[in-house]
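With one protein chain removed, the remaining protein chains of the complex are shown where they sit.
Up next is subunit A:
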Amino acid sequence: MPRIKLAGVAAALAMSAPAYAQTEIELWHAMGGALGETVNQIAEDFNASQDDVVLTPVFKGTYEETLTAGIAAFRAGEQPNIIQVFDAGAATVIGAEGATIPVQDLLADNGVAFDIEDYISGVRYFYADSDGKMIGMPFNSSSPIMYYNVDALEAAGVTPPATWEEFQETTAPALAEAGYIPLAQSHLPWIFTENFMSRHNLPFATNNNGYDGLDTQILVNNDAIKAHFTAVTEWQERGYFEWYGTGWGDNQTPFEEGKVAIWLGSSGSFGGLAQKDLGFDFSATYLPYWEAVTTEPKQTFIGGAALFAMSGKSDEENAATAKFFDYLASTETQVFWHKETGYVPITEAAYAAAKAEGYYEEQPAAEVGIQQLSLDAGDNTRGYRMGFYVQIRDVMNREYGRILTGETSVDDAFATIEEEANQLLARFAQTQG
């Protein structure tokens, strides 16, 4: 009997004191391993920092699996409050207008100050709509940069190349002579296509790179990029470039083993590289460009993923989500995230704080991504918005693989990519009808 009484009292207390009830919100993410632990740490710190909201992060697998899980959950009315969606899935989630609440609206509705100018220039508009309104909150942002084996370059007596002309005329022959494979890269669509367009300020698609409409055509079949891939195949023949397959790690490993002297990877890779005992010093700098294409190289845009607030939740939960976004964008959290993971901080304030701490004197490679994202912007450096982009990337990977295994020519490959990508874009437009 006393037990029942006690339970009754507790229930009465709980009912009479709704002000103390905590709002529970969920975040579905794709950050595995050490990154996942950092996400959990941020959630724990956020929960400890206040009493109103409890955030539960849930790991859902790869980027693709997380998005698919989110879609299935949304259709069943069981969606989480926040979902992490990667760059290639942006068109899918932003295209479905009723699925998410634009982060800018969410913050404004809940009295959180927001100024898009606070964000680093290369980060600002990738996940925005055609009017520049931020829809998704950039979360783990990175950009492709050039890593190099300092010892190898010293042995060959060269400096990191600023242009591809310098690479093929000076750097690569010297490195090959010194017994190294001069160059490898880890993501052909991201590094040699999307960011190739941004770095050279070339249009990637019609409709303002796809931001302004659905009847978009891809502009990938152009002379500049075809010349680049023709050069890459020549480098491959001469032993200046090696391709180890579509997998990211297969191309990174030979750099770590000291066989490859220059590796193009993510600005977020330096943390992992720094932790390993590589047996050589490494550093990083900007992605090279073709002087023949442009003499004014521009910034690159972000890869990685953003957080989207899903719709269909109560005002109370949306307020809680806004509170978490506010916490996430705070300087302290951003500096922590930046230093733990190697992803760039998303705000200018966080960048300034990390700089003031002297972090980049210890880790100069950590700053390269931010600096490259902050270079001059151009008309085509904001990003791209294309539907079924995951498949378009698959088509690129397939055709690039065939170029590099000699199964197809550069011209045929780009004609195929253009044809299939435009078919996919047209199909995507129909899904939105």
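A few notes on this one:
Everything below uses one rule, namely that a contact is a pair of C-beta atoms (placed from the backbone, for glycine too) under 8 Å apart; a residue touches a chain by one contact, two chains touch by 3 or more; residues count from 1.
Here, contacts and distances are computed from a predicted model.
The protein name that UniProt records for the chain not on display, among "Na(+)/H(+) antiporter subunit B", "sn-glycerol-3-phosphate transport system permease protein UgpA", "Cytochrome c oxidase subunit 2" or "RNA polymerase subunit sigma-24", is "sn-glycerol-3-phosphate transport system permease protein UgpA". Contact with the chain that does not appear here is found for just one residue of A:37, A:109, A:154 or A:250, A:250. Contact with the chain that does not appear here is found for just one residue of A:52, A:394 or A:418, A:394. Listed here are the subunit A residues that touch the chain not shown: 62, 64-65, 67-68, 71, 74-75, 89, 92-93, 95-99, 243-247, 250, 253-254, 257, 388, 390-391, 394, 397-402, 404-405, 407, 420, 423, 427, 430-433.
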